[in-house]
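Complex shown without one protein chain; remaining protein chains in place.
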Amino acid sequence: MIEWSAYSQLIFSYAILGGVYALTALGLSLIWGVMRAVNWAHGDLLMLGMYTAYWMVLLLGMDPLIAAIVAFCLLGALGGILHLIAIEPVIEKPGGHEATLLSTLGISVAIESMALILWSPSPRSYDNIYKGIYLELFGIRTSLAEAIAFSLSLIAIFLVDQFMKRSRLGKAIRAVSQNPIGARVVGINVSRIRLFTFSLGVALAGVAGVLVSTFYPNIMPLAGVVWDITSYIVVIFAGLGSIYGVIFSGLIIGIIEGIGAIIFTNAFRRILVGLVFLAVLLLRPEGLFGRALRRV
Amino acid sequence: MRRYLMIAALLLALILPPFLDEFSLAILVQVFMWAYLAMAWDVIGGYGGQFSLGHAAFLGLGAYTSTLLLENFGLTPWVGIWIAGIIAGAAGALVGFASLRLRGPFFALGTIAFAELTQLLLTYLKDITGGPLGIMINETGFEYMVFDKQIYYYYLMLAFAIFGILFLEYFERSKFGVALIALREDEDAAEAVGIDVYRVKVLGAAISAFLTGMGGTLYAQWIHYIRPDTLVRLDFSTQIVAIDVVGGAGSPYGGIIGALILVPISLYLNALFGGMIAGLSILLYGVVLLIVIVLMPGGIYGFLRRFLARRGDHARG
Partner (left out) sequence: MLEVRDVTKRFGGLVALNNVSLSVSKGELLGLIGPNGSGKTTLFNVITGFYKPDGGRVLFKGVDITGMRPHRITRLGIGRTFQIPKPFGRMTVLENVMTAAFYGGNASGSEAREIAERWIEYVKLREKAHQEARTLNVVERKLMELARALSTNPELLLLDELVAGLNPSETMEVANLVRRLVDEFKITVIMVEHVMRAVMTISDRVFVLHRGMKLAEGTPEEISRDPKVIDAYLGEQVRL
């Protein structure tokens, strides 16, 4: 009995993380949907979000949730700049989509190494009130920080979805995802939409970073890499193009990580994630909810 | 013209070593090794247009295969290198098989996830692989591919680098190579002219992984000590990609050009700022990769070719 409760506690903590995975994956999904570009730097930008929170809290005594707003703006702006450097110049040329893979890889690596140089590789964490308060649900304990991170992620996803459905800009974004040529014909400025979408995606990653930083004990420059991989796994698992599917997918991947932690011990939990990912590629690469990709 | 340049360079490379000290030779050993690895990646990355971002996995699998065979069964690496290649090649085929069915970033993601998985498994399966502490190669002697002087490694790596160039020159004219290039240019059109695109892609990935696996053995024999976290690293995968792309992906000379330029610089940066770990040299690779992709997509070789072609036109008036 005690075993079970410890197990479900573990799985639950990772499932909570799944909510944040979903938020990160959402940004990636939007970027992919609009411009078929792969942003390898996404996890690193999330890492910058973590550090933003860290420095804002430590230097300015800011509340992490306010820091989330700061991160949203800061990372959004940075995202815009990166888009103009690495994506916009190549995306419309032949082979542009593949090229973005490499150009964002370059950015990813550059961000990581600058972070290593500036902040050293040692893991950091900071204290905040949310970390210390605990909630108990059905015999499972979770810190307020995790609960807030999870709920805010879901709220953010909901807000983005509403934005996509109701605002003019959101509809323009959806138009471009579905038919870039047609969108241009009706007068939508596709490059501006791309810029906006990329910035938004990155801003969301920044927020996700702040949310995670409230309870994640290992804020370090290389933290982003694992997030990169996991977020993409979540996106593919959900299927490119589905917003709410990411939530479900994020939760499942989180749970799989939890199970992996039980089977392989915590340090090797991602073995299960990797195996599941390869299986998904083999069996159902279009994911659970995605629009079926054209065969061939 | 090109042939004369290459023969001259080759002669230079052959007679240079007695005039260099151990340290400079070691640098050149690494140049040739990374050139070879870049060329191995180029088969699927440059010619096939399918970017693998986890090639370090094949490097690691190759290194561990030959090293385990050496340490457990006394098998000489001269034979072990081939088995290393086969194991890595099989892994490449597996990853390719799983991730090359659909168009898009699936291969890149598959290879990167596979690299993470490989690193974790190599660390986790302690009883077989020695876990996080890795394996030391204690044997010495020519029959164990362990040399006491850099000059022997130099000639060995040079041989592989030359092999790489010759292989790619042959490859790009071979029937299979042409199919791979065709599908890179346009997958639909390639299918329409009768090419089994999926099969060609997977085979290309397998060949690339095979060659990389052999490189893993060379690396292990040179460095004498392999560990999952220092061998199967995203850094190495990125480095391979950056070197080939900067030099000129999809050509036989991109690897050597990229390595000749980037490897010495990165080693120099590492030496200069020792305390900052890999921070600075990997920054170099990232920035250079970004600049080349945006400004000079054909890499240095592509740029030279166009530059010379234009000058040729001017000369002809």
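As written, the chains take the letters A and B, and residue 1 is the first residue of each chain.
We take it that contacts are C-beta pairs under 8 Å (C-beta built on N, C-alpha and C of every residue); 3 or more make two chains touch, one makes a residue touch a chain.
As the structure is a prediction and not an experimental result, all values here were calculated from the model.
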Residue touching the undisplayed chain, where the options are B:86, B:125, B:181 or B:304: B:181
Sole residue of B:79, B:189, B:223 or B:265 that reaches the chain not shown, by the stated touch rule: B:189
Option touching the unshown chain, where B:25, B:197, B:220 or B:288 are the choices: B:197
Residue numbers in chain B that touch the chain omitted from display: 175, 178-179, 181-182, 185-186, 188-198
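One rule holds for everything that comes next: only the chains that are shown with their structure count from here on.
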Chain B contact footprint on chain A (complex, rising order): 36, 38, 40, 85-86, 89-90, 93, 95, 98-99, 101-103, 105-110, 112-114, 116-117, 121, 225-226, 229, 232-233, 236, 240, 264, 268, 270-271, 274-275, 277-278, 281-282, 285-286, 293, 296
Parts of chain B lying in touch with chain A, wherever the complex brings them together: 49, 51, 53, 95, 97-99, 101-106, 108-110, 112-114, 116-117, 120-121, 123-124, 187-188, 191, 197, 234, 238, 241-242, 245, 276-280, 282-283, 285-291, 293-294, 297
